[in-house]
Structure formats: C-alpha cells, structure tokens
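The structure under discussion is supplied below as structure tokens; questions concerning it will follow.
In this view, the complex is presented without one of its protein chains, the others remaining in place.
Moving on, here comes subunit A:
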C-alpha cells in the first residue's frame, strides 16, 4: 500500500502536531471515561449493597423515626404465620477508623431471604453469635485489610458511645458480587445490634418475601391490618432506586461538564485534520492528477484520523482509568457530604465506561475529521488551488455559518423556555447555544481584528498590521483555534460565576438560617446527614443553661415511604429566630402560630419545586397516628439538601412521631453573656461525651467547606477542559506557523530579523488570545445565566444570586491571552530560528 504509506509518513513528518492531536483526543476521552466510571462505580456500589442487604425480600415493613416495635414481628410470625419474614436492626458504627453498616439479624429467620448468613461455617459460630453479646461477623478480606483477628476484641463507636466488639468469625458469601457489596458490612445477632445502636426493643425494619398473585395480596392485607398507624409496607425496590433518584441531577451535571471537555477535544481534532488537508492541497491535487480517486483520498484522510483517534482513545482510556479512581473518590465524598454515607471500593475501569469512552473517542475523531475529508475529496485534480483560493472558498461559507449560528442559538434559547424539556432539554439548549456561538466566531474574528488593528499598529508598527492581517488571512485556521479557546474559557467563566453566585447565596442563607451562637451535635457522622440522638441525660444537663441562653432542640429524621423517603427536620425555635427565617413564599408572622403548634409545616425551596407545593397546599406524612396532612405555611430558602426538607416545630414532632430524642441543640447567649463564656459553659457540661461543640462561625465555616468540597470536582473538570483548550490553541498555532514557514522565510530573506519575525508571530497569537478572551465574555455570562436559571433550577429548584465581578471577567481575559501567548512561544521561536534558505526550498 504505497499510497497509504504516503499518508502515514505524513502523520510522522509533523510529529508534534500529531502528538498534540493525540493528546487532545486522549484528554477528552479520559475525562468522559473517568466521570462515567466514577458515576457508575458509585451507583453500582450503592445498588449492590442495597440489593445484597435486601436479599430476596419483595417488601419491607418500615416504621417511623424510631423504627418498629419488636412486638410486630412476633405477631406476624405467631398470629399470621408469615414464614418468609426476617427482622433487621441496622445502623452505622466506626471500627478501626472505617464506617461500617451494622446489620443485626435473626439467624434462624434469615435463610429464605439472604445468602450472607446461610452458610455459617459451623453451628458453634451460630451459638456464639446468639449467646455472646457484642460478637460480629465480617468479610475475611476486610478483616485482613484492617488487621483484625478472629476472636479478638476491638473498640467501636456508635452514637457517641464506645463499646467493645468481638470478631467471632467471617462471612462467607456465595458469590463474588455479594462479596463486593458486603465489604463494609458487619453482621451480628439482633440483640447485639439493638444494644449497640441504642434500639432495645425496636427493629429498623422487617423484610418479607411475599408470594406472587392473590396469595401475596392476601398476606399483604393481613400484615397491613396488624400494623400500627406509624408503620407501612413498601416494595423493597424503592430503596435501591433512591440513589438514582437523589443523585440523578448531580451525576447529569458532571456528565455534561465531561462532555464539554470532549467537545473542546473535537475542535482540536477538527483543527489538526483540516490543517493536514489544507497543507497538502498541492499533494492531493497531484495525486488526483495521477488518477487517485476521490474515494481513495477520502479513505486516506479517514485512515489518518483513525490512527490518531485510536492512539488518543487508548491513551485516554489508560489516563481515564487513573483519573477515574481519583474522581470516584471525589464523587463518593460529595455523595457522602450531601446524600448518604457509602463506601465505594476501588474497582477496575468498568466495561460500560470503557466501551463508551472508546466508542466516543473514535466516533468524535471521525466526526471531527469529516469536514476535512470532504474538503480533500472536493479538491480539484490539479495542483493549482492556492491558499488564497481555499480561504476564499471558506470565506464564502462565512455568511452561512453565521446564519447557522444564529439559528442554533435561537433553537437553544427556545429549549430554555420550554419547561417540559427538563434538565436534559436544558443541557441540549446549552450545547446548541455554545455550538451556535462558535459558528459566529469566524465572523467576529474578522470584525474584531479590524477593530484591533489600529491598536496593534501603534504598538508594533507595520509588523503589527501584518500580524492583524495574518489572523484574518488564515481565518480557516485562526477561526477554529479561537472558537476552541472561546468554548473553554467561557465554560470557565460560566461555571465560575455559577459557583461563585451559589457560594454567595449559601453564605447569605447561612447568615439567616444559623442564628444561634453555639451548636451541639453528636460527633458520629456515620449516618451522613442524619446524626444519632444525643444522650437524654446530656440534653437535660445542657437544658439547664436556659437561664444564660436561649436553647433550641432539633431532630432530623427520614420518614421512609412507598415513594422514597422524606427528610423531616423538627426544631423548637423562638419566635424571634423564626421571624428572621429566609422565607421565599408565605408570611413569617402569619405562619408562626400554626407552625408553633405543629398544625402546619414549612417546606424548603427544592421540596416545593419537586412536589409542586405552595402555601395553601398540604404535605402528607406518615405519623405514628397514621397518614396525616399538614398544610404548608411557607416555603423557605434552604441549600442544605437538594431533595428538599419538611420543617416542623418540635411540638408537632413530639405529638406526631412518638420520638423524644434530640440530635442537635443550639444556644443563643442572652444579653450580657459573651460567646467565649457561653462556649465554656456548654463545654463544661458536655464533659467527656463524644459530641461536637461548635460556634456559629465554625459551623458556617464548616458548611462552606462542605460546599467547596462539593464543587472540587467541578473545578477539576474545568481545569481539564482548559488544558484541552490549551493543547488545542498550541496545535492550531503550530499548524499555522508550519504552514506559513515559507512566507515567513521570505520575510527573513528580505531582511526581517528573527526578533521581528518573532514579533509578528507573537503579535498574532496574542491577538487571537485577546479576541478569544473578549468573545468568551458574553458566552460565559450566557452560560452562567443558563446554569443558574435553567439547569440548576430544573435540577434542584434552587434560586441563586447572580454575582458577576469584574475580577472574574478580567481573569478570563488574562487567562486566554496568557494561554495563547504561551502557546505561541515555541512555534515562533522555531520559525525565527529556521534558515530562510531551508524554508524556501521546502515544497509542501
């Protein structure tokens, strides 16, 4: 294949351009793969754990915040003779520095349901588990990892209390899948779990296997008949789907960001391939004259692209695997901060993510190559088509591209105003606007370089004029490079403004929401957003401070139901504090009396958005007295949970949920008492208990830190996109300079010094950077608006402030000029150093 050899050698002839193109594909693929992997890994880990722990259960009996009375299980077994049923007590505890899910079971009731307990190695183990309190089982792998030995005793913390646990033996799951799922699970007898988790006499839930059909329906009705009002039967699948539901928007946001990196990567490939075709227009014309057919030219270009695409994809997958485990850590941390505690173990790159990345990399490369390949095919079979003719042909497309750009932008905007499009519609619209905007870039480049020409002329003289003209003359090069830079920089601006506005919003909200001076919660973070109750004795001890400070008691619980769970936050709050709450809808003064009595509730903004609730509507909650409707007295801003919360007064909670426990306390100093003294008083009364005592400032600080952590992954993706853009502009500029080597060599021959040539080239690149920076400002601001008012609203229902600071915009401008300048240094040095004679001789 002599013809193909010519193509391949061409790829090798400009190795740095090829390497940059490969790098661009690799980075794009790596980011997409890594994000995909992280999302998948987290989702799979959760689903597996939920499924393994649920076993073959078809239904679950769930209770209120304090679970179910043990008695219900006894009645089900004895009175109703429901055979496929097993009680479960579960909670979190810390052992050897890791958070475990403790699952208390009844070994005799288990076999039909779950497999982790069906093969206890020996009867003796079973006896130990049931007769010796404080004995647990775990996976041998986990034990080995933490250097825990069978038979030994270790301290474990739960709900602020330290107890000794003995490792009685090992779990022996029947298959590899449950092994992965059980990595952070401890299994023990139900009595041990009740004791450890402070749930004596209570159960977390009862798992059931109901037969299909009429028989199952009958059992369901019978069981339901004996359930107390606070309990309910829900399908077992409901919980496993919880993560999907809760984190969908979060994952979608990540995915969109990762796709952006790929889009920028595609610009890079497009640029490389177009350049490679334009540079060889003579050669292609020659081949056509020799009788090489259009189809063969097309195939040759595509093969070249495929080579780059495959190399980039392979490199990208390797990098994606490395980046993937890091992103998995970030994603898991965010999920732990925002949603629930789970542990995701390191897993090799998932086949799904791998194939998707591979396909996307190769497909994106080929798609980005199409314009170039088509142009090559269209080249007439003679070697006379000049550079200027190519540019003229391109320029004729300019009005078309500009019109197309406006149409795409209009279409994208249309999507923003159709509520039905949802989040996906929002992202599609965003991408349409971005792509449409890039189509406007070439026209804008022409306009701006004409406008900036006088400036360059005054700074650099006639060399400046040459630089300005150079940008326009090779518009097919500079247009693409500028567009890629614009996309990346504007993404930076857009996400930056969004995160900045969000941060500011959260800070303002915290100022209204956190009004007390000192907060006390359990130190145990095993339950994620939910903390275990404080010791009642401690609550009593601290309540004595009533004389010195205003004391509030709060409790955050999750009410499980058939349609997933509802987060219920209850607190006893003074009127003065209540009136300062950040109300979005409703009137605090009017809401106060019904709220205090517990007759009405407040809902947070995301809750109101998701469930379409407004003052005057009502929320249905399953209380200990059965389902009850609570009128919504107001909607308040809350940025603590994106699924939304229902807020109830403590009086209402006590009356409806038969749970007197408290998991948080706050203290507001009365006049005359300073903060330091209050802290001292609280600390003194806490004594040796494992609780966190923080001041208002510390709590705000911690909340903002969580916020920043949540957006750390966004920052990483933003940086990677920027990196792809940088590689893009570097390769575009190099391509441009290689192409113009002859022209510049002529200048050298006429008598321009290397320094002057350098000046022309750098003037051009800086001009490109400046233009790209200017053009990215409107797009970046538009992106921020869309992110705030469309994407985030549709994802989470949050209202955010818009805060655009000149510093942010200036930074973006500086960034793009610097990137362009840096990217221009190497090529211009190279050009300035080449001997004029050499460059003149080179034919292609």
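Criterion: a contact is a pair of C-beta atoms (placed from the backbone, for glycine too) under 8 Å apart; a residue touches a chain by one contact, two chains touch by 3 or more; residues count from 1.
The rule is simple: contacts and distances are computed from a predicted model.
Trainee: Out of "Phosphoribosylformylglycinamidine synthase subunit PurS", "Ferredoxin", "Diguanylate cyclase" or "ABC transporter ATP-binding protein", what name does the UniProt record list for the absent chain?
Mentor: The UniProt record for the chain left out of view names it "ABC transporter ATP-binding protein".
Trainee: From the listed residues A:131, A:153 or A:293, report the one that touches the chain absent from this view.
Mentor: Going through A:131, A:153 or A:293 one by one, A:293 is the residue touching the chain not shown.
Trainee: Which one, A:1, A:225, A:684 or A:807, makes contact with the chain that was left out?
Mentor: A:1
Trainee: Mind pulling the subunit A residues that touch the left-out chain?
Mentor: 1-3, 5-7, 9-10, 13, 282-283, 286-295, 380-383, 841-844
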